[in-house]
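Worksheet: one structure, shown below.
Excerpt of the complex: some chains, original placement.
A and B are the chain letters, set down in written order, and residue numbers restart from 1 in every chain.
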Amino acid sequence: MGMMTEQKILRAAIVGSTGYGGVELIRLLQHHPQVEITSVISSSSSGVPISDGFPHLTNIVERNLDGVVPAEIAERADVVFTATPSGVSAKLVPQLMEAGLKVIDLSGDFRIKDGSVYEEWYKHKAPDDDVLAQAVYGLCEVFGEEVVDVDFISNPGCYPTATLLGLIPAISAGWIDPASIIIDAKSGVSGAGRGTSLMAHYAEINENFKAYKVNKHQHIPEIEQVLSEVAGEKVTVTFTTHLAPMTRGIMSTMYASLLGAYTEEDFVELYRQYYKDRRFVRVRDQGTWPATKEVSGSNYCDIGFSVDSRTGRVTFVSVIDNVVKGAAGQAIQNLNLMMGWEESLGLTFTPVYP
Amino acid sequence: MGMMTEQKILRAAIVGSTGYGGVELIRLLQHHPQVEITSVISSSSSGVPISDGFPHLTNIVERNLDGVVPAEIAERADVVFTATPSGVSAKLVPQLMEAGLKVIDLSGDFRIKDGSVYEEWYKHKAPDDDVLAQAVYGLCEVFGEEVVDVDFISNPGCYPTATLLGLIPAISAGWIDPASIIIDAKSGVSGAGRGTSLMAHYAEINENFKAYKVNKHQHIPEIEQVLSEVAGEKVTVTFTTHLAPMTRGIMSTMYASLLGAYTEEDFVELYRQYYKDRRFVRVRDQGTWPATKEVSGSNYCDIGFSVDSRTGRVTFVSVIDNVVKGAAGQAIQNLNLMMGWEESLGLTFTPVYP
């Protein structure tokens, strides 16, 4: 696991290595020029070779899973990724920080700034306010400046990443009515994790398209918190989540009322300007819309537009790979910024197509 | 093809038997107690056994494809289904009617009452106004009375069927603002037909979710025409079509602003009342939403609701099997009504699950 170990300068540990987010962090960090993975950690399988559960790692990562012991992690690593379920990170992260580790948390526990809102949507006890206050929300194409040089980043959710990157430039510019926003999101099954359930059973998902948690998904307050901050007013959204018969990919199709006679060309221009120094957002040419496969396996977020003069509305189509840009890739991008490195370090791979 | 031929009373021909709509008509009519298929017709493959191109029909329908000759069709059949591409039906149907045949047209050529609107969206020459005037729009759960005893039915489109059945009771009741309607529709690939194209290539569709024809789909004027009629005012909709990696199934997720403090229970009650004599629309219990697989292979349209008091909007989820309720099944349902039969004759099969 690292013929180039000697010149790498940062040691990383991954808690939750046996989940899809964790194992994707392993895949991506294998090729990061500055990071060496020094511990793969699982609360449930410690002591077992990680390649037992993930044979695709055979001969690539031949390492036993470690247990979740903050002091030991701190001995082995400089930074730790917590790809843990909601509720677990809330308790674990403060211990990891106390042990002196930099932390990038992929759970949702530190995204909602108002503990009572968190508890309403997540049904877990919120983290302490002082820990919450230290968490920097790592939507780096929007808040990248805030990420530099910090010690604790809360990585955005998968749906919020696709959705917010698609909406923020238009809201910032005052081109759309924040009260009119409707979000119709679709996700592949990997977003639900590796846990078994009827909801993830192949025979129930294949050749099936289903809506779930309509207006009830815990990513709603995250989206509303950020949009409200950007709009400078309280924003409430209609948000539907759907499960699509595929493994990877999220598409957010979003609708809003226009506040002026903006054309599709205007939107393309506005967004290209907004993201001009951000290689991982690609704004498609007028008249074309992205597809999830076009970003699969990569850290890109692709965005397209349709302006309908008949209805006075704009439709946004935003796609990401939920496991990369929606989780592990964005976490590494945040690490890069945190460390003062180029944001794309180790992330410049091309989407896998077909 | 018919051990019970002797007691069947209606002879049916199918033009376009080598497309997915045509071959599904064959599957369904095989078990219709009153209809005998007497001719399967294809413009491109006449003279060839239909089981050559569709081996699943081996030993079941061992019949050669006939050519498209109206006089010959009229000799063999009483009613003809035209599962033909747009532009073809416009020319063919008048000849079939002139030959004395009852016609159920599955193309879009006779759905739009205003020829100029048809030409704008379909890019074909519209049929003559007098033929158009004879076409009865067969959305039978809504306009069933109009279908009885007629000779020419224009079968609704797949997207319009799912969408209109989901919206009409609420619009009729005046519960939602017709100006606020946004439709986010998803379809399986069979909706695009059996023709080959990169858009239907397995490697391009599998593990992919894509938007297409955003605000440009030819089903928009059909939806608007019917909604306008029901609302009693001109209705314009925002309409996005997506291709999902599955063969069969359409889901329309629809959004509208509420005109009163209606609850989900109210919607369930309203819709159950509206469709109370219509077995093929199933209104789901409050708090549950349908999935496409739950109607697969069947003539059902299942509908669920989410009312969001935070935004004052209602979300409708409506699903059909695009090849059955969105095409062949609904066409047979229309035939049943046309003939004065029970609407469910030959259509009472259970969805195939899983």
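As a working rule, a contact is a pair of C-beta atoms (placed from the backbone, for glycine too) under 8 Å apart; a residue touches a chain by one contact, two chains touch by 3 or more.
Because the structure is predicted, anything quoted here is derived from the model rather than measured.
Each chain in view is the same protein; 2 are placed here, and the whole complex, as held in this structure file, contains 4 copies.
Quick note on the criterion: only the chains that are shown with their structure count from here on.
Chain B is reached from chain A by a rotation of 180°, derived from superposing Cα atoms (nearest 5). Taking the mean of the C-alpha atoms as each chain's centre, chain A and chain B sit 39 Å apart. Every residue of chain A that touches chain B in the complex is listed here, in rising order: 182, 184, 186, 188, 203-204, 206-212, 214-215, 236-238, 240, 242, 244-249, 251, 253, 255, 289-293, 296, 304, 306, 308, 310-311, 313, 315, 317, 319, 354.
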